[in-house]
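Presenting chain A:
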Amino acid sequence: MLHTDHLSVAYARKGLALDDVSLSVPAGGIVALLGANGAGKTTLIRAVSGLLPLHHGKILQGMVKLDGHDVTHMSPYQLVSAGMAQVPEGRLVFKQLSVKDNLLVTAAKLPRAQVQERLDAVYALFPQLLERSTQAAGWLSGGEQQMVALGRALILQPRLLLVDELSLGLAPLIVKSIYDQLLVVGETLGSAMLIVEQNARLALKFASSAYVLDRGRITFSGTAQEVANSDQVKESYLGSAKPESARQE
Partner candidate 1 sequence: MSDSSRFWRWGLAILGVLILLYLPVLLTERSILGVRLSNMQLLNLGLTQINLMLIAMLGALSLNYLTGMAGLISIGHAAFYATGAMVAAITGSQWGWPFPAVLVSAAAVGALVGVIAGLPSLRVRGLYFVLSTFAMHYIVVFVFQEYQFKFFDVVGVPYPEASISSFVLNTPTRWYFVLLPMVVLVFWGLKNTLSSREGRAMLAMRDHELATTSSGIDVRFLRLKAFALSSAIAAVAGALYAYYLTNVTSEFFGIHFAIQFIAMIIIGGMGSLSGALVGAALWLLLPSIITGFASQGGTDGGLFQQMLVENKSQLVQVIFGSLVIVLLIFAPTGLAGIGRKIQTRFVALWNHP
Partner candidate 2 sequence: MLAQVLFSGLALGSIYGLVALGFTVVFKATEVFNFAQGMLVVCGAFFAVTAISLLGLPFGLSLVFIVVAAATLGILIHRVLIQPLSGQSMLSVIMLTIALSIVMRAVIEITFGPQGRTLATPLPTGVFLLGELRISQLHLVAALVSWFCMGLFGAFFKFTPIGLLMRATADNHEAALVCGVNVNLMNRLAWAIGAVLAAVGGLFLGQLQLASNDLESIGLLALPAVVIGGMQSIPGAIIGGLLVGLIEQLSASYISPKASDIFIYILLILILLIRPWGLFGQKELGRV
């Protein structure tokens, strides 16, 4: 349901970040986007969700399509109304608002009658949030903040969920439990998911297919199995992680 067609993106001060990237996320499918630091994964998420202008970025060419509609230049809030939700890199919770208020921000788009029901659904998924619902989100632990960010994204029952670096800074057990919940949600809602992860092994366990980004270009794509077994991927992954001096031979 999500397609990028030959997408090229550049930043005002950093130059070309994505070069001719085409990928798709089928309806209901879970797709992993892998790559080393700086490969352009977050840039792609920003390009798809309309956040590029905020970071002084620009789409040079190509298109983003949601359900066949060209959404390349839609503003972020319109995309959310169209069924896209995001768990951004770094969580980006509203630090000074309570957990409940964090959730209510997204829920503002819902008709009043549905708000409580959706809140309850999120609390059922993440009971810790119910416990802490009146606390300011800034005081929560990293894992709890991740739950807030995820809960926020799920309130509107999105058709497409973008997850950016869920595991960053979190203990493995917590990460696993969150991914488990994510899987449950995926099955219940039937949402498509695009999961950006540095932890390739983890992502490939959940995804059905994957793309590998290296310095702005897609270097490999296929089913999760193919990607996990591919030598080329291992090399390009490890290869681009090698220090500069080793590369310049």
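Quick notes on this one:
Methods note: a contact is a pair of C-beta atoms (placed from the backbone, for glycine too) under 8 Å apart; a residue touches a chain by one contact, two chains touch by 3 or more; residues count from 1.
In picking the candidates, the idea was that all candidates are chains of the complex that A comes from, given by their letters.
Computed from a predicted structure; not experimentally measured.
Among the candidates 1 or 2, the one that touches chain A within this complex is 2. Interface residues of chain A, counted against candidate 2 in their complex, comprise 49-51, 54, 56, 75-77, 79-81, 86, 88, 92-97, 101, 104-106, 108-109, 152, 156.
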